[in-house]
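If you scroll down you'll find the structure; I have some questions about it.
For this view, one protein chain was removed and the others were kept in their places.
Each chain gets a letter, A and B, in the order it is written, and its residues are counted from 1.
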Amino acid sequence: MTTNIQPNTNVVFSATDQSQQQARRRRNRLFLAMRYAVLIVLALLFLFPIVWSFLNSIKPPAEALAVPPTYLPTTIVLDNYMELTTFGRIGVVQHVGNSAFVALLTVVGTIVLSTLGGYGFARFEFRGKNIMFIMVLSTLMIPFQSILIPLFVMLSKVNLHNSLFGLALVYITFQLPFGIFLMRNSFLAVPKEIEESALLDGCTSLSVLYRMMLRLVLPGIVTVAIYAFINSWNEFLAALIFMTDQNNFTLPIFLTNVRSGLYGIIDWGALQAGVIVSIIPSLVIFLLLQRYYMNGLMGGAVKS
Amino acid sequence: MTTSLSLQRLSWDQRRKLTGVLFVLPTVLFVVVFFIIPLLMTFGMSFYDWPLFGDHTFVGLQNYTDLAKDRQFLKSIDFTARYTLMITPPIFVLGFILASLVRHNIPGISIFRTIFFMPVVIGLGVSSLLWVWLLNDQVGIINKIMLDLGIVEKAQLFMARPDSAMAVIIISVIWKTVGFTMILLLAGLQAIPDELYESADVDGAGYFQKLRFITLPLMRRTIALALILSVIGSVLSFDQFYIMTGGGPRNSTISVVYWIFNNSFTYFKMGYGAAMSIVLLVVLVLLSAVQFYLLRDNT
Partner (left out) sequence: MNIRRLSTAALLLGLLIMSLAPLSAQDEPVTMTMWVRSINFSVQTLVDEWNATHDNQIELTEVPAAEFVTKMGAAVAAGEAPDIASIDLIYTPAFASAGQLVDLTEYVNALPYADDLSPAHMTLGEYEGRNYAVPFAAEGSFLIYNVDLFEQAGLDPENPPTTWDEVLEAARAITALGDDTYGYYFAGNCAGCNAFTFLPFIWASGGDVLSEDFSQPTLEEDPAVSEALALYRTMWEEGLIPEGAIVDGGENFTNAFASGTIGMAGTGAFGIDNYKTNYPDLNFDVTYIPGKDGGTASFGGGDNIGIPTGSEYVEEAWEFIEWTLSEDVQLELYAGNNQLPVRLSLADNEYFEEDPRLSLAASTLSVGHTPYSLVYNDLFNDANGPWLLMLQVAIFDGDIDGAIAEAQQRFSEIMGG
């Protein structure tokens, strides 16, 4: 039976082929237009908070406080940013510096440790390797939120609790599993033969890593660096707990102070200026290095 | 000859082994000092009365029995569970819709992908500060728009009622995180061969049939991953409540991590906080186990 019907349908298909194709093409074009319309509306919705935050940040300070608010700035000024530089006696510059210091230290520390460790796990055989690897990766399963209390106690004891350096050490630890995983995979993807000849020539492992391998795993390193930067730049809870000195506040902690108001008034313009200041570095890095960021996401996705 | 050769090889092997250990040693040290030891300490501290000042005293299981009587802790579990249940479906559905919309490589599509993903790289703390302003009754732009469009008669105090506070926080977090789900699902969608859909078209399958019989089954692992990551993120949430509601109104938005934070670093009952951390940790490990189960390879 089925074999009999088959040719028939085929015949029907070819008979109406032309008009159907035309209809389909028209329908497709309509679909495409609708798709773009929906995409544009959604994109505007997604952009709206950032754009209006930015617009608010370039209003004159008095206008940023106006009730009801204005949609667009009547005059464009940078007063809110200037105000932020003197806010709370210390000012935003120091806090940007603090955040940058912690983020850069985290980036450097994470790169060095994950490159060495990734290479070690990828290329060497030694007793306990698997256990150590699993131990490092298991960090991913345990939320860092659950070990903040002893970290606070430990860091207090060695007087590192209120230090940006101590904060960076904690951040590095929590970037390590991802970094190790990604770097190990990067090294595994490099053919073994490349380094073997060099090793036989008597080069030390470290110089092989430095002279030959680094270049080959650079994309992995960039990815690890981006994640280390963005995560440490944005981190809130640990910084909130560990930093007890105003001088040491990172940008997000400083901004919650701006939001708490000074003498019973919130400087909304300055707050939005601060939001923009803290968004920019992450956004620029993401936009410039999107490809690496997405690679990391996929790499991270595979491991989970 | 032979002995010296084997000796040489052995020492080369040993050197390799030693080098390998040296390469991973810094990482392992970091993980032991800043992760394994604190983890064991959390467990140990949970059996102590551990104030900020003065001595700590062993109290056995006291902290754990106190937990069962702590109404706010139970409320926080209830709240965190409700929050997770309420935010996970919309994030997933919206993420899926966005992924479907940006799936095909039509001109300009990468711009849209980037725009939808952008909020993901902003910190949750900072995005919460941004939304605090957007949602403010006096200076916030959202109330202004709703007033001008005639949707509301007077400015809304979103943070004054538990339900509206929860709703606006969910909206803000969706904005911040949905791009992440979108990208995961997009990768899953793009991994499905086009031929499958083409042959389904030939069989006259409609959109929902294709969704049910092709897309969803083939994306099982990706979907599980997206859901689990979203659930874990919600269970651990803190920043948005700390910044946007301060736990209010009437303590209705105190998440579990928030309550741990309060007990440990506001009331300085660090042993008690450690006991709660252990409970949280067990829940998270269970979630991870579910994740491994769902992501297991069938083949």
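Please note the rule applied: a residue touches a chain if its C-beta (ideal position, glycine included) is under 8 Å from a C-beta of that chain, and two chains touch if they have at least 3 such contacts.
Note that the structure is a prediction, hence the values are computed from the model and not measured.
Q: Considering the full assembly, with which of the depicted chains is the omitted chain in contact?
A: For the complete complex, the undisplayed chain touches A, B.
Q: Looking beyond the chains shown, say which of A:Phe152, A:Phe181, A:Trp233 or A:Tyr293 touches the absent one.
A: If we include the chain that is not displayed, A:Phe152 is the one touching it.
Q: Where the complex has a chain not shown, which of B:Leu52, B:Leu74, B:Val93 or B:Leu216 is the residue touching it?
A: Answer from the full complex: B:Leu52 touches the omitted chain.
Q: Could you pull out which residues of chain B are in touch with the chain that's been left out?
A: Residues touching the hidden chain, for chain B, are 51-54, 72, 137-138, 157, 159-160, 246-251, 254, 262, 265-268.
Q: Of the residues in chain A, which ones touch the absent chain?
A: Where chain A meets the chain not shown: residues 89, 152-153, 155-159, 161-162, 241, 243-246, 257, 259-261, 263-266.
Methods note: only the chains that are shown with their structure count from here on.
Q: Which residues of chain B touch chain A in their complex?
A: Touch residues, chain B against chain A: 16-24, 26-28, 30-31, 34-39, 41-42, 45, 98, 101-102, 106, 111-112, 114-116, 118-119, 121-127, 129-134, 136, 138-141, 143-144, 147, 155, 175, 180, 183-184, 187, 222, 225, 228-229, 232, 236, 238-239, 242-243, 257, 260-261, 264-265, 270, 273-274, 277-278, 280-281, 284-285, 288, 291, 295.
Q: In the complex of these two chains, what residues of chain A are touching chain B?
A: 32, 35-36, 38-39, 42-43, 46-47, 49-50, 52-53, 56, 64-69, 71, 112-114, 116-117, 119-121, 123-127, 129, 132, 135-136, 139, 141-143, 145-154, 169-170, 172-173, 176, 180, 205, 230, 233-237, 240-241, 251-252, 255-256, 259, 268, 271-272, 274-275, 278-279, 282-283, 285-287, 290, 293-294, 297-298, 301, 304
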